[in-house]
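Yeah, one chain of the complex is gone here, protein chain that is, but the others are all in their spots.
Naming follows writing order (A and B), and every chain is counted from residue 1.
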Amino acid sequence: MRKILLAASTALLLCSASAEAQERKLVISVYGFAQDAFKTILYDPFEAKCGCKVVVETGNSVERLAKLEANKSAPVIDMAVVATPDALAASRANLIEPIDVSRLSNYDKLYDIAKDPIGGHLSVGYTFYATSIVYRSDKVTINSWNDLFSKELAGRVAFPNVTTNQGPPTLYMIGKAMGQNTPDLKAPIEKVAEHKDDFVTFYVRSSQLTQLMQQEEIWAAPIGRFAWEGFAKMNMPLKWATPKEGQTGGMNVMVLVKGAKNKDLAYQFMDFWLSTEIQTKLAERLIDSPANKEVKLDPKVAENLTYGEETAKSLDLQPADAILDNRESWISQWNAKVGQ
Amino acid sequence: MTSRILSTTILAVVMIFLIGPFFIIVAASLSAGETLAFPPQGFSFKWVLKVFEIESFRSSFVMSMMLAIFGTLAALVIGTPVSYALARYKLPLGEAIRTIVSAPIIVPGIVVGLALLRYLVIPFGFNLTLALFLAHTALVLPYAVRVVSASMANLRSDIEEAAVLLGCSRLGAFIRVVLPNIRGGILAAFILGFVTSFNQVPVSLFLSGPGIRTLPIDMLAYLETTYDPSVAALSALLAFMSIGIVFLAERFLGFSRYV
Partner (left out) sequence: MFQNRAESLALVLPATLFAAIIFIAPVLILLSEGIRPAGGWSLAPYVSFFTTPLNLTVFIRTLKLGVLVTVAAAIIGYAAALCIVNLSAKGRGRMIGLIVLPLMISPVARTYAWIVILGRTGIVNQALEALELTDGPLRILFSETAIFIGLLQLFLPLMIISLVSALENMPRDAIAAARVLGANWLQVFWKVILPLTKEGLVIGGTLVFTGSLTAYITPAILGGSKVLMLETLLYQRVTIANDFASASVIAMILIIMSFSANLLLKRLATARAKR
């Protein structure tokens, strides 16, 4: 017994020692989406290039932000990608530091809207996306955000939870469809509450939706364009709605964690990710629409993405600070009306 | 005769409810389709093979294995003496000690994970692997004490006392007389602890970080992003592993006597 234990504890020590001994490692925090593709397109080539190890943490942006906050005094993450309101929240909580854009050789190739999305060079946009409704075209047609509440779709819609990045934009567009144009989401939240039994679920991660669509659990769901790839692969008559009120959307940005241990690597990595080559590859796999304007895409590919600055500009976006400043009150309104 | 039929029907229905889902997982994992579905669309081993290609599964599998093995061993090393002492000594605070070491069974795992994260990992800079190891040891400790105590209870103390009278040291008597007799109990505790630790989710929920994840947490995370059948395939593989371990233990040691 004692021998086994001795051997066991030595083995354990060796394991942790070898983990520590790794020469250089970059710790990044990203969305859980399409990690297979990111690995082959982005992480593996970068590891080969820098001779370092890329350690990845995944999760949705709000959860990962909470972790950054928890580890504030001793940051584990070097660089993170989040949505703009979360980047703003991180900067207000003093969790991130300005990015020295002169160290990013690909910075000038970015569309203007991606260059400094929240100000102070605290973030750099690497992709933007439209948010609209994916739906079964053989079952229903969707021409308006209001159609989410239609009779045909009752019991067939997954709605984004208010805590997700798709939640507030969707509510905002519903508000527009109801004829209002303010950051106040009280009326749309009440409308959702009224119909809450008609929604299959209030989803937290859009990746779950392909399964629900496959099982015919749902026929429609508001999603970000980045999730479209999963639906496009499916053998189903699915369409991307172009509602008459327009489409909304969002931008995802890179941020540099304050006190990051491997800033050099983080800069190299961000630059690599923004390069024309990588942005093109990610776009061709229909994962992220490019923020780099030198990316040239086949029209067939482009049609599946949110391609080009004009498209991006046409999106009816909620300002990041409007989302951030109101989020708490939206969540409590939502919890009071829809949540129970 | 009718009662016989009734009884068979009841058992069949209950077994279908309990075990049926497992067969569905196995079938779905052999599907050729892109999403989890039953009946499966076509037949292929591609998802089973994919499991081995997913790097994060490999590293989290190793992590879960390590935690389950060393956590359970550590729990047995500190837990067995407690069982022995509770059975053989008049302890002044016996009940209190029993309560303290079995506390981890009463406190919900998610609370434990959060408490360790907030008050051990963050303030003292414990690394997560160590925190996970400590948490899993604490989690298995009650099982270790309980199962080993059960097998101690079946062991008469006079043999051991005789050994001591005949000149054996107390430690010697423990090693030569007690240990061989409770070997089966210790093994049963090990298997029970291993399975509990390996399948544990709530404790590890908060104790995860970049590159550090137990397998069930990794599976949950994978499920949240991709609904392909590879998680079903992995689940099936793990289930066969667990069944194999239990079957071998039962076959050679009569494991069920101790649980």
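Here is the rule we use: a residue touches a chain if its C-beta (ideal position, glycine included) is under 8 Å from a C-beta of that chain, and two chains touch if they have at least 3 such contacts.
Every value quoted in this text rests on a predicted model; they were computed, and no experiment measured them.
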Option from B:30, B:67 or B:82 whose C-beta touches the chain left out: B:82
Residue, one of B:30, B:51, B:138 or B:187, that touches the chain absent here: B:138
Residues belonging to subunit A that touch the chain removed from view: 62-63, 66, 69, 155, 161, 163, 199-204, 211, 215-217, 331, 335-336, 339-340
Touching residues (missing chain, whole complex) on subunit B: 7-8, 10-11, 14-15, 17-22, 24-25, 28, 36-38, 78-79, 81-82, 84-86, 88-92, 97, 100-101, 103-104, 106-112, 114-116, 118-120, 134-135, 137-138, 141, 145, 157, 170, 195, 198-199, 201-202, 205-206, 216, 219-220, 223, 231-232, 234-236, 238-239, 242-243, 245-246, 250, 256, 259
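Everything that follows uses one rule, which is that only the chains that are shown with their structure count from here on.
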Whole-Å gap between the CA centroids of subunit A and subunit B: 36
Footprint of subunit B on subunit A - complex, ascending: 1, 4-5, 8-9, 11-12, 15-16, 19, 27-29, 32-36, 39, 55-59, 67, 70-71, 73-74, 76-77, 205, 207-208, 210-211, 214-215, 233-234
Complex contact set, residues of subunit B against subunit A: 34-37, 54-56, 66, 69-70, 73, 77, 117-118, 122, 125, 127, 129-130, 133, 179, 209-211, 221, 224-227
